[in-house]
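The structure is given below, and queries will be raised subsequently.
A single protein chain has been omitted from the complex, and every remaining protein chain is retained in its original position.
Should a chain be cited, it is by its letter among A, B and C, assigned in written order, with residues numbered from 1 in that chain.
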Amino acid sequence: MNATHADFSWPVRVYWEDTDAGGIVFYANYLKFFERARTEWLRSLGLEQQRLREQGAGMFVVTHSDLRYLRPARLDDLLWVTARLLEAGRASLTIAQQVLLAPTEGDAAPALLCEGRIRVGWVNTEDLRPQRIPAHLLTLLAGNR
Amino acid sequence: MNATHADFSWPVRVYWEDTDAGGIVFYANYLKFFERARTEWLRSLGLEQQRLREQGAGMFVVTHSDLRYLRPARLDDLLWVTARLLEAGRASLTIAQQVLLAPTEGDAAPALLCEGRIRVGWVNTEDLRPQRIPAHLLTLLAGNR
Amino acid sequence: MNATHADFSWPVRVYWEDTDAGGIVFYANYLKFFERARTEWLRSLGLEQQRLREQGAGMFVVTHSDLRYLRPARLDDLLWVTARLLEAGRASLTIAQQVLLAPTEGDAAPALLCEGRIRVGWVNTEDLRPQRIPAHLLTLLAGNR
Partner (left out) sequence: MNATHADFSWPVRVYWEDTDAGGIVFYANYLKFFERARTEWLRSLGLEQQRLREQGAGMFVVTHSDLRYLRPARLDDLLWVTARLLEAGRASLTIAQQVLLAPTEGDAAPALLCEGRIRVGWVNTEDLRPQRIPAHLLTLLAGNR
């Protein structure tokens, strides 16, 4: 699950809101960072989730998250959050994601802070029932695997 | 704006999620605590907001918040969050709220940590346009001023 | 991973802050609910995390989270969040947790909304290096497996 040049990457700055009294980023907030990167990855493919919802096409909901927290992020850190499509099924996607600490002067490489896999299902906006991912979405997504 | 026996009061415990790297509760989170107390105050009057929305009656949105942060709350603190109706207009309410530190042994009285005023308007669920607060809601609310 | 009478259980009410524009609880917020239940489970054993930190004893940090989101929680839902110790090592604990929808009239049983496993490590408060869980903590925790 190494980051490659092909992964989508999104910068995230750590603010006070993200940290806790332990002086580090609160563990739930990595899921926020992951979600931002997935949203920007979709946007980079031309997919606006608010528009898809308004059109009644459907929306993604997370069905599984599996995260390993390796090293803590801290206030003012600049992070890179990646997203890479691992699998695209008829009604769900599995995405590999990482949080990397952006290198500052003297650092050889970005440090891996957190990594995980997120599975999302495509559901009807009204009743949240699973449904097939529309073909044109799947084409856009799979073309970027 | 002193707390009186007539104020509605709701207990809130401070968890890791509420704190920041300064070791204290992050300032935005007092607005979460205030919202919880307003919701429980409404519930104590028999008003369930999710049900009101589903019935298409409308919902409250905040139009003004004014908070003074006097002393910080910390991890594990037990807080009392109060709500008291100051004014009820045709389309809006003004509510006075406080966050108090629950007294532990040896403390004479709860310490005031934060206080403020919140103004909420009643809007249509679909287009968020202001509308009159339904008469039966107003009766319930005003009866508890 | 069924809930049993031996599991610790903590009530959590769903507020506006917990929901998102999809009308359901945002996926990261289940990790907040899990953390509240773990904290209250520790408190029920006599362990106050703020006091442990002030005493320089150390603190728990999450190293792994694995969650399955089965059915969504919504505004005003009353949830029960459970915690059960699965494994206690020298420097880490694994805890099984569930989010259940409290039964309302007519429901036969609480519905399982989310379940997962959380691994926490015990670290030095200053440098966050892993260290052995103090013996008296381990005794308290393991006695309640």
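Simple rule for what comes next: a contact is a pair of C-beta atoms (placed from the backbone, for glycine too) under 8 Å apart; a residue touches a chain by one contact, two chains touch by 3 or more.
These numbers were taken from a predicted model, which means no experiment stands behind them.
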item	value
Touch partners, limited to displayed chains, of the chain removed from view	A, B, C
Touching the absent chain when the full complex is considered, from C:26, C:41 or C:60	C:26
Touching residues (missing chain, whole complex) on subunit C	16-17, 19-24, 26, 28, 74-75
Contact footprint on subunit A, counting only the chain that is left out	13, 15-17, 32, 35-36, 39-40, 48-51, 53, 74-76
Positions on subunit B contacted by the hidden chain, ascending	21-22, 24, 27-29, 31-32, 35, 50, 53, 59, 61-70, 72, 125, 128
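By our rule, only the chains that are shown with their structure count from here on.
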item	value
Innermost chain by mean C-alpha position	C
Centroid distance [mean C-alpha coordinates] between subunit C and subunit B, Å	26
For subunit A paired with subunit B, centre-to-centre distance based on mean C-alpha positions, whole Å	33
Residues within subunit A bordering two or more other chains	21-22, 24, 28
